[in-house]
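Every protein chain of the complex appears in place save one, which is left out.
Up next, chain A:
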Amino acid sequence: MNALEVRGLVKHYPGVTALDGVDLAVRPNEVLGLAGENGAGKSTLLKALVGLVTPDAGTIHVRGEQVKLRSVVDAANHGIGMVFQEQSLVPNLTAAENIVLGSEGPAVRRGIYRWDVMRRLAQEQLDKIGSPIDPLARTDSLSFADRQMVEIAKVLRIEERSQHPPVVILDEPTSVLESKEIETLFAQIRRLREFATVIFVSHRLDEVLDVCDRVCVLRGGKSVGEVAAAGAVPRELHRMMIGSTGSDDHYHGSAATTVVEEQPRLSVRGLSGASFHDISFDVAPGEIVGIVGVHGSGREDVCRALFGAEPTTAGEIRMDGTRIDLPSTRAACAAGIGYVPAERKTEGMVGALSVAENMTLAKQQARCAGPFVAPKKQATLVDSWIRRLSIRTPGRDTPIQRLSGGNQQKVILARWLVAGDIRLLLLDHPTRGLDVGVRSEVYRLMRELAATGVATVLLGDSLEEAVGMADRILVMNDGRVATEVPCPTGAKPTPLDLVKEMV
């Protein structure tokens, strides 16, 4: 009997189908790997398994019995627990409290703490994984790897609730660990297999193959196949993850600009900051440069630093040959730099403000006459951009939060175009959460901008996207530029070539 089985799970979000009939079976005491590109539906699937997402259709079976998981507690009662990607421990409590949190049992009687009992209960869990952590240490005084052990110990406590071998889900547990810590974690996972079932999710395919018995691949919200880990190679997995799609057309490759060798638009030399070191690269006018790297490679911070939103400690930035300082985002705007942040809802837009206000947010002078807003000027300007980008909105005064994600993103892009002074565009996951059709429109827009001579730095939502759109790709690893790969239309590197440099 399978420890856990998922049949035909479907989950729709407005405009996106995150899960499109996923099937998955996990056998008792195996380590199952889950692989897939960003947006393949891994996160949604995991959330459904721990009761954080209610599926629209399909069933979940635990040990042969169909269950409905409504909350994390529900899932725990069925013996399913998850170690979250971003750690979910209360930093100012002790390790012991975190381990027993929510199921203190005899450690708290009538609301009164019994610290000795709590310590013992926590120690039992820590002993299971052979961790030497002091249960009464404050959690924020522990190293990241130690905190992860605490988290695993916490998840193992569900064993006491369900009286069955637990199913432990590890969501990208290695993304922020050092290689030595990863070894410890893997030893831990092999140990867990003795008494538990493990689902392991990671971006790093070599790791997945290293630690798992079997790997299941998701693509576009569907399970597209599985491979036995023994004897498999990352290349094989990667082909399954990407599939045979990704025709050049999708990325409007034919519209790619031919970069003429001239003075670079952006020239970065030796840029260093808290999480990146000695970054140097050029971007020519009309060129799209992709930066790829795993979570924690520092590429997001480089992007923010170029917009003056992240402090730098050394290095210089030149725009069209002139050295510029970027102490603030204001300075970056003035220098003709535009930034489309990854977190559209929180950083990209002001939800309650209208389309017109969001579009003119950064370039007020474009809609003003002197210090005052000129309504006619604003109307003409905004309407012309709504037409040019075919933004679907009831009108320019509609609050931006009522638009679909794709149209919101177009308004945010238009924000940098209204003044006509844009020279460099920084795009951080510009297509995150958008469905395929809208993505294609955003790609077309990027091509058009490039054709007018705008330089673009792109942090792609997936490797495939970065390869498809970029003329050149920087691979970042551990805060440094590992390599630079030319990426012209017709001679694109495969994502796999890049993965080798990323890990």
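Here, contacts are C-beta pairs under 8 Å (C-beta built on N, C-alpha and C of every residue); 3 or more make two chains touch, one makes a residue touch a chain; residues count from 1.
FYI, contacts and distances are computed from a predicted model.
Trainee: Determine which name in "Chemotaxis protein CheW", "Ribose transport system permease protein", "Allophanate hydrolase subunit 1" or "Imidazole glycerol phosphate synthase subunit HisF" the UniProt entry assigns to the undisplayed chain of the complex.
Mentor: The UniProt record for the chain left out of view names it "Ribose transport system permease protein".
Trainee: Which of A:N2, A:S103, A:T184 or A:S440 touches the chain that is not shown?
Mentor: Considering the complete complex, A:S103 is the one touching the chain left out.
Trainee: Among A:A309, A:I324, A:L353 or A:A379, choose the residue that contacts the chain missing from this document, as touch is defined above.
Mentor: A:A309
Trainee: Looking at A:D23, A:D56 or A:D140, which residue reaches the missing chain?
Mentor: A:D140
Trainee: For the chain not shown, which residue from A:K42, A:H78, A:R299 or A:K410 touches it across the whole complex?
Mentor: In the complete complex, the chain left out is touched by residue A:K42.
Trainee: Taking the full complex into account, what residues of chain A touch the chain not shown?
Mentor: Interface with the chain not displayed, on the chain A side: 38-39, 42-43, 47, 71-73, 76, 84-93, 97, 101-104, 108, 111-113, 115, 139-141, 143-144, 147, 154, 171, 176, 295, 309-311, 329.
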